[in-house]
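Take a look at the following structure, please.
Missing here: one protein chain of the complex. Every other protein chain is in place.
By written order: A and B. Residues from 1 in each chain.
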Amino acid sequence: MMKKKFGSLVLAATLASSLLFAACTNGGSPAPATSTPAPDTSEPAVVAEPATTTTSDVIKVGVVNNPPSESGYREANVKDMEAVFSAANGYELKTAYSLKNDEQLQAAQGFITEGVDYLLISAAETTGWDEVLKQAQEAGIKVYLFDRMIDVDESLYEAAVVSDMSAEGDTAVQWLLSQNLDEYNVIHIQGAMGSDAQIGRTGALQAQFDAGKMNCVVQQTATWDEAEAKKIVESVINSGDKFNVIYAENDGMAKGAVAALDEAGIKHGVGQDVIVMGFDCNKWALRELKAGNWNYDGQCSPFQAQIISDLIKGVKTTSDKKIINEEKGFDATTITDSDIDTYGLGE
Amino acid sequence: MKSKFKNFFKGGLGQLAIPIIAICILVIFNLFRDPSFFSIAIQHNNDGNIVLSGNLISIINGASELAILAMGMTLVTAACGGQDISVGAMAAIAGSAFVKVLKSTSVINGGTVIAGFLLACVVAMLFASFNGTLVSVFKIQPMIATLILYTCGRSIAYWINGGATPTVSSPIINAIGSFIPGIPIPTPVLIVIAVAILFKLVFHFTSLELFTQSVGINGSAARLNGINSTFIKLLSFIILGICVAIAGSIGVSRLGLINHETLLLDIEMDTILAVAIGGNNLGGGKFKISGSIIGAYVIQMLTITLYAMKVSSTDVKAYKAIVIIILVVIGSPVIKSKIQKLISRIKARKQNTIAKGAV
Partner (left out) sequence: MQDNALLQMRKINKIFPGVKALSEVDFTLREGEIHALMGENGAGKSTLIKVLTGVYQMDGGEITVNGEKIVIHSPQDAQKHGISTVYQEITLCPNLTVAENMFIGREHNPLVNKKAREKKADKLLEELGIPARSTQQLGSCSLAVQQMVAIARAVDSRCKVLILDEPTSSLDDKEVNMLFKLMRDLKSQGVGIIFVTHFLEQVYEVCDRITVLRNGELVGEYLIEDLPQVELVAKMIGKELDELGALTYFEEEKKESGEVFYEAASLSSSDALPFDFKIHKGEVNGFTGLLGSGRSESVRAIFGADKVTGGKVKIKGEDVKITKPLDAMKHGIGYLAEDRKRDGIIAELSVRENIILALQVMKGFFKPISRSEAEAFADEYIKVLNIKTASKDTPIGSLSGGNQQKVILARWLLTHPDYLILDEPTRGIDVGTKLEIQKLVLKLAEEGVSVTFISSEVEEMLRTCSRLIVMRDRHIVGELKGADLNQTQVMKTIAGGESENEK
């Protein structure tokens, strides 16, 4: 009996500690959104300036986002938010990070009761936000969506600043067509099936396959996994099929593909046998581009903060609720070091 | 030799029969499908080294991390009668620690790599002993105990480096992850061989094998024979920790990059399956490391075969699951004893007919 009790005690303790883990992982989850901001201190990097200056001209912004550990994209996105909505720019920033929709909803509610001026949301899921956004509207809080759309009536938010993933695909395919190859034998490595990025970046290329302008050697998903991408390319090489383009839907998978090429002694990059294309513009990827090992990298801009800030301060106005964040594609022959510094994600 | 061979089939369903038969079937299937499937080419890679390539190399090379983890998992399974499901997450942590050290210096030399690997080992052993303590001291079921790290391990990995996909590039890392100049065999394969030899040596120079099996089969009897079962269980986890550190470091070195979310993703299931396909009882007890290694290659050969058949990689998992279910069911005690009965009945019938013929 005693033993059992002890066992459950231990279990409870571990559970509690795992909750603590989870809380920290989410960068303080919904807790910092409530009136007791104590856990905030555990993660000073992502927490806003304490509310020392509560003068009326300070704009209070609550950001509900995914945690920076989600991806390199998110990491840059979070840093960008922190940089733009800084005290120096006249903002007071409150943040809540979670991968879970219900935790995000709670956090948003917390921000509303706390009385922020603006609510910025990148939702984990597209549904379930009606109630909270209505509450915000009643409280006179203006809502901006960034990075991800939500399934609600347009009247519930001011504007949505998002990437157009299919435009990213279009830009990349246009660039590829402009290379004027004799024939296009493409290895197409897809991201996690069904994700926005995968759908957008696949679309334009698929159209080329369907139109018969490009030849699909293999089209496989590596679910964003670098090692899986390497296996896919390795298998094509072993089968002896000919190919001259690798179109990988993110940088990591492109790197995996290149590793397979290197081991097989296949030359790639500028002026070589195989064209390598990636997405996301990680700094290390842009450096590969600069070195001529890769040919193209498509941007997926995490920098929405400035646009939103401009809208808040009235520097910019918009008639359209959906604002497309302009995104570039970089060519290995034209990329510069300053491009790497400006647009590169990560270190 | 002949009698050994005979014994193997007479015991009928010796532990290794299933994985070996599985490999044979896969080989025959592939030869039938594409006679050149197993052809090996010798060529120069982009660094100018002479290397071997081909599907066979891809299989043996690609299964390296899996094989190493399967060896460690076999021990944990044998001693604790359960599995560690956090090996993938732990590998991400170990890999991150490895990268952390590599990135701490501007020039990566042999010393940094060794320091990085040692730190990875220490970190992995620490986390493994956390798991091991929960299992051996607090008697929590292994799957439940390791669920904790399984859930939060990859976030911990993220904390170590902060960035999402830190990269490292160095000829040494490249040599570990792909080929050492002058040696045409992929380095991970050599590492697997080294680890296997290390296991063999440990079994030779310690009583680990006997003690682990005793604890796994009959813990109460083992205790009354003076074996410290808590220590043996903990030790099995720590050894698995070392395997995890090695696998994690290989994973990082292959691409010179760590993505804490995808490094050795879902490997825990493949590892447990490799142990099961190898004929080891997942409930603990008697084990054969060699079975688990072969199991790992079975899984990898299956994957590569499916890729070569251009099966969509989303479907690969489903096909793999079907084949693995068949293998595990065939290897189950129920089916095994049924087959044994069948064989003995056929034999008896044969003897009868011979006897009748004689009359």
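In this text, a residue touches a chain if its C-beta (ideal position, glycine included) is under 8 Å from a C-beta of that chain, and two chains touch if they have at least 3 such contacts.
The model shown is predicted, which means the values in this text are computed figures rather than measured ones.
Listed by label, the shown chains that the missing chain touches in the whole complex are B.
Contact with the chain not shown here comes from a single listed residue; of B:S96, B:S136, B:Q213 or B:S292, that residue is B:Q213. Set against the missing chain, the residues B:I160, B:A222 or B:I299 yield one that touches it, B:A222. Residues 204-208, 210-211, 213-214, 217-218, 220-228, 285-286, 344, 348 of subunit B touch the missing chain (whole complex, contact as defined above).
Assume only the chains that are shown with their structure count from here on.
Between the Cα centres of subunit A and subunit B there is a gap of 34 Å.
In the complex of the two chains, the subunit A residues touching subunit B come out as 7, 10-11, 14, 18, 21-22, 24-25, 68-75, 193, 218, 220-228, 230-232, 234-235, 237-240, 251-252, 255-256, 259, 261-267, 282, 284, 346-347. Subunit B contributes residues 36, 43-47, 51, 53-55, 58, 62, 134, 138-140, 148, 151-152, 155-156, 158-159, 163-167, 177-179, 186, 251, 254-257, 259-265, 303-304, 307-308, 310, 312-314 to its touches with subunit A in the complex.
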